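On to subunit A.
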Amino acid sequence: MALAELGLFSQAIILFAALVLFTSFIMLGQARTLPLIFTFAWQGLLLAVVTVLVAYVSKHPDLYVSAALTIVLKVVLIPWLLYRLSVQLNMQYDAELIRHPSLLLLGGAGLVIFSYYVALPIVRLSGLATRNTIAVSIAVELIGMLLMCVRRNAVAQVIGFMSMENGLFFSAVVSTYGMPLIVELGVAFDVLVAAILFGVFFIHLRDSFDSLDVVRLNRLSEADEPMPLQEAAGARPPGEHS
Partner candidate 1 sequence: MDSQLIAWVLAAAQALLFVAAAPLLAGWVKCVKCRLQNRAAPSVWQPYRDLAKLLKKRMVLAENASWLFRAVPYIVFGAMLLAAAVVPLIAVRLPTAAIADVIVLVGFFALARFFTALAGMDIGTAFGGMGASREMMVSALAEPALLMAAFTLSMTAATTNLSIATEYVLQAGLVLRPSFLFALLALAMVTVAECSRIPVDNPATHLELTMLHEAMILEYGGRYLALIEWASQIKLMIYAVVIVDFFLPWGIAREFTAAALAVGAVAVTAKLMLLGVLLVAWETVLAKMRLFRVPQFLGFAFLLSVLGMLTHVVLETGG
Partner candidate 2 sequence: MSAAGGTPLLLAYAAAACSLLSGAVSLFAVRRHPGFLHFGSFLFLFAAGAASIASGGWALLADLTLTDQFALGPPWLRWYVRLDPLSGFFMLLLGTLVLAISLYGPSYTREFARGEARQPLPPLGVFTALFVLGMQMLLLADDALVFMIFWEMMSLSGYFLVVYQHQHAANRHAAFLYLLLAHVGALVILISFGVLAAFGGGLSFDQMRSASLTPLWATLAFAFAFFGFGVKAGVVPLHVWLPDAHPVAPSHISAMMSGAMIKMGIYGIVRVSYDLIGHVRWEWGVVVLIVGTASALLGVLYAIMQHDLKRLLAYHSIENIGIILMGLGLSMIFLGSGHKVLGTLGLVAALYHTLNHALFKGLLFLGAGAVLYRTHERDLEHMGGLIHRMPVTALMFLVGCVAISALPPFNGFVSEWLTFQTALQAPALKNGVLRAIIPIAAALLALAAALAAACFVKAFGIAFLGKPRTRRVAHAREVPAGMLGGMGLLATLCLLLGVFPTSVIEAMAPITQLLVHEALPSAAVQGWLWLTPISPEVASYSAPFLVIAIVVVFGVGYVFLKRRAAPWRTGDPWDCGFGQLNHRMQYTSTAFSQPIRRVFGAVWKVEEDVETVAGAGPIPRAKSIHYQLHVQDWSWLKCYVPIGHLVLAAARRIGVIQTGNIHTYLKYSFATLLFFLWIVS
């Protein structure tokens, strides 16, 4: 259906959805730590706005709660946590080198197309005005994952992880007006704990690897170990004796 036929609020929803997607792209391209964190906060904020709009449109009061949760967690708490940590580990200014950023962004675009392709069958079903945003939510999630795949910096990985969460949350909101409240609460709790744990781990990583570069975490690997020399059938041919 054409955008014009929708109500203003719905149009707003779609607009903000587009902005959310945009923020994901920015994160994908953002090399420095602090801006990354801020962009993440922005994404959370946009998400909250979308939620509020949806709540208003669809008269689902409990969505306000989840919007509030989003704001508290994704806009205030987690970014602040990450910020404090990165200051404390004074890494707020260091930027990591992203190889082929343009290629990366292209990949992101590809993911958008892919998720649209994937989401098509679902879109058919939904009666909601905002259904096309499902594709966007999937894209946000996949891009978050892509971010985790390419970034060496632990903070960046965490942010990727959290933006995946955003995507999920987003999809829940726009496809089905959010999940049952108890589930929402549970999820939020888990996310909170996860965030705290991440914080703890930054410290540990810094202590034991004196950097947050996750590529250095490669002690536990099977790749280049020689075969163990056990006494096995291969060790001595049984036919033999002298």
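On the choice of candidates, all candidates are chains of the complex that A comes from, given by their letters.
As a working rule, contacts are C-beta pairs under 8 Å (C-beta built on N, C-alpha and C of every residue); 3 or more make two chains touch, one makes a residue touch a chain; residues count from 1.
Predicted, not measured: the structure shown is a model, and the values here were computed from it.
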| item | value |
| --- | --- |
| From 1 or 2, the one in contact with subunit A within this complex | 2 |
| Contact set on subunit A toward candidate 2 in their complex | 114, 117-118, 120-121, 142, 145-146, 148-150, 152, 214-215, 217-225, 227, 231-242 |
